[in-house]
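Below is one structure. I have some questions about it.
Each chain you see keeps its place in the complex, though not every chain is here.
Chain nomenclature is as follows: A and B, assigned in order of appearance, with residue numbering initiated at 1 for each chain independently.
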C-alpha cells in the first residue's frame, strides 16, 4: 500500500513538533508499505492543498496525517473532521480564522476512513496508551483532515484518510506542571503500528 | 561513592512495578559509583530492616529508594518522610496499618539528604519531567524512607538517603483514562542522572 504520512511543523511559538519528530524517524522499509513522508506547514491556506497535490501526483492509497495535541495522554486517532476553522492562536502565516467554514457549502463533516478502532486496539496491545478521539479541534489539524477527507470523498473514494494526534514530548513539559507526555520512541512505534494496521485493511 | 539503589516489588494487584523495572536496568558501570541494587518487598514490617541491614553490611554511603507513584506526571524526589503509617490498601503481607506511628516516640519526620533540587534541575535539563514532592504518602514508600533516614540520622549521619517516585509505565495505563505515564527508558536515564548528581555531592 502506498501511504503518505504527513506531519506539521512547530507552531504557536514552539521549537519542536512531536509529529515531525516521530514521522521523520519512522522506518521506511515496513513490509508491504511504500511510504512517503511530507512535512506540512501549520498554515490553514496551504496544508490541505499541499497534501492532496502530493497524494494525487504520487497516487497515494492512504493519507495519514499526524499532529500534536498538547495536553492529551494518548495517541488518539481522530474519528471526524468538521467544516469549521476557529483558531485560538494564529497559524504560522498569521491567519487566525474565527468560525469560518473550510469549504463554504461543503459537507458539514467527514468521517475518517482509517481503521481507527483496530489501530487503537493494536496500540494498546503493544502497551501504548491510545483511544479514539471524537474531535480534532478547529485548528489546522482539523482543517487538514477535512480537506484530505473531502478530496478523497469527492475524487478518490478508494483512498483512505485519517489523522493521529500525539501528546507532547517529555522535553516539552519539563516546565509545565501536571502535563502528560509520551516518549519519542513510543510515538515512532505507534506510527509504525498504525501503518501496519492500515496496510492490512 | 557506594550507592545502594532499592526498588519495591509489585503491589496492590499489579503485575509489574516500574521501580524495579527501571532499577534493574540501570547501568552498573557509572563512573565513580559502586552500585548495589536491592529488590524490596512491599511489606511494612520488612522493607526498612532489609534495606538498612544491607546498607550497613555493605557500608553504603548513600541509599536511594525507588517506588511507584501511580498518577504522577514526573520523576519526583521526596523531600521528607513522616512518622505515620496509614494504608488505603494492604501491603503484600496483608498488613494495613491505620494511623500507626512507624517508630513510637520517634522523630515526627526526617528530611531526605539527597541533593533533591540538583537532581530535579539535572533531570529537567535532560528533558525528563521532574519536580520536588513534599509528600511520600503514608504507605510503604514513606515507611521505608522514614526508616532509612532514621537509621542514617541515628547511626550513620554521613550516609545520604532519599526516595525517588516514578510514574506508571505506559503499558500500565492503556486501560485507564487520563492517566500519565513515562517510558521505561526515560526512567532508567533519570535514575542514572540522579546517581551521578548524588555521587558528585
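Observations
Assume a contact is a pair of C-beta atoms (placed from the backbone, for glycine too) under 8 Å apart; a residue touches a chain by one contact, two chains touch by 3 or more.
Small disclaimer: the values here were computed from a predicted structure and weren't measured.
The total count of identical chains across the complete complex in this file is 4, with 2 shown in place.
Following the convention adopted for this analysis, only the chains that are shown with their structure count from here on.
For the pair subunit A and subunit B, the distance between C-alpha centroids works out to 39 Å.
Of all residues in subunit B, those touching subunit A in their complex are 73, 123-124, 127-131, 169-171, 173-175, 177-183, 185-186.
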